[in-house]
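The complex appears here without one of its protein chains, the remainder shown in place.
What follows is chain A.
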Amino acid sequence: MAFLEIDGLKKRFGNVEILKGIDVELEKGGFLVLVGPSGCGKSTLLNTIAGLEQITEGEIRVDGRAINDLHPSKRDIAMVFQSYALYPNMTVAGNIAFGMEMRGVPAAERQAAIDKVAKILQIGHLLNRKPSQLSGGQRQRVAMGRALVRDPKLFLFDEPLSNLDAKLRVDMRIEIKRLHATTGTTIVYVTHDQIEAMTLATKIAVMRDGEVQQFGTPAEIYNNPTNIFVADFMGSPAMNLIPAKIDGNGSALSVVLDREARQPIVLPMPGAPAGLSAFKDKQVIFGVRPEALTDPEGAERNGSSIATADCHIEVVEPAGSDTFAVTNLGGKGVVARLRADARIQPGTSTPLAFNLSKAVFFDPATEKRIL
């Protein structure tokens, strides 16, 4: 039995269904990231776990106990808010101790708990300051301290890093990961940033329009997206989704990519998924991530199926660690990820290697993965 179980959760505001039947579970000590574009219902889902929103249908269980009808303070959870929500009229110590004060914990015990948390987060020198005297990163730490001090069964993070600048965000992301590793707490984390999701999670739920599109480990989500939305949303730069045609001669299938004013590229697909044969002579969406489309020298040599084709390079973007090249296939700009020192010129043709073992196919009608 999982530690956190969400069963058939629905949430309606009047006639509008915000969450349309969510089923998610998380093991003890796991890190679940709810990710999706704004308005997908991820924050609402988190709020229902916290008890700040009532649910219409379904059940939420933590450690085998149904909590969906309990008051937020009785659920044994702690929450870190997007805006940190530090009480401006109280000192840092007062903020951290407020929950304990409300629960009637004796002052001496409160002090000990504050000191312990301050030590973990290295905010001892800030305890007597007001939130207005803190920097963004310090506020973030205090907000985490306020959550940590409860020693709850479940931590909830609502986009905690979105108010920080880019560099601090990376630092705090590592800090949260370290905190999770050292304390072994169970965390549910909401973000719209797929990199945060990939780097932090043990499980990811990709959400759209109140539904979980895919639920799995980061590797599953990244390598085996179940539909076009997940494939497109996860990964940066995004996966190339190229309209293509399946050509076949008996059981040997190949992918045909149209090009403007050039011969189409034909890629043989020896290890094609079984479902693909049904699409012979039909249109599909051919998905290939930029790192699976690279210069032949940089390609995995022992990859099972590498196909090379000459492509016309339109734009070259050197990004320091890699060089991105844009070519046009099937009427769309397609990004290839090359080594940083790849010798490549825009306006010329150069061979690109397609790693077809990493390629995925989608049905353009249903947008679902062809397996």
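Following the convention adopted for this analysis, contacts are C-beta pairs under 8 Å (C-beta built on N, C-alpha and C of every residue); 3 or more make two chains touch, one makes a residue touch a chain; residues count from 1.
Note that in this section contacts and distances are computed from a predicted model.
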Per UniProt record, missing subunit out of "Binding-protein-dependent transport systems inner membrane component", "Energy transducer TonB", "Heme lyase CcmF/NrfE family subunit" or "Aldehyde dehydrogenase" is "Binding-protein-dependent transport systems inner membrane component"
Contact residue for the chain not shown (choose from A:M102, A:A274 or A:A365) | A:M102
Which residue of A:L4, A:L86, A:A113 or A:A307 touches the chain not shown here | A:L86
Determine which one of A:A50, A:I228 or A:L276 touches the chain that has been left out.
-> A:A50
For chain A, which residues lie in contact with the unshown chain of the complex?
-> 47, 50-52, 71-73, 77-79, 81-89, 98-99, 102-103, 130-136, 139, 146, 163
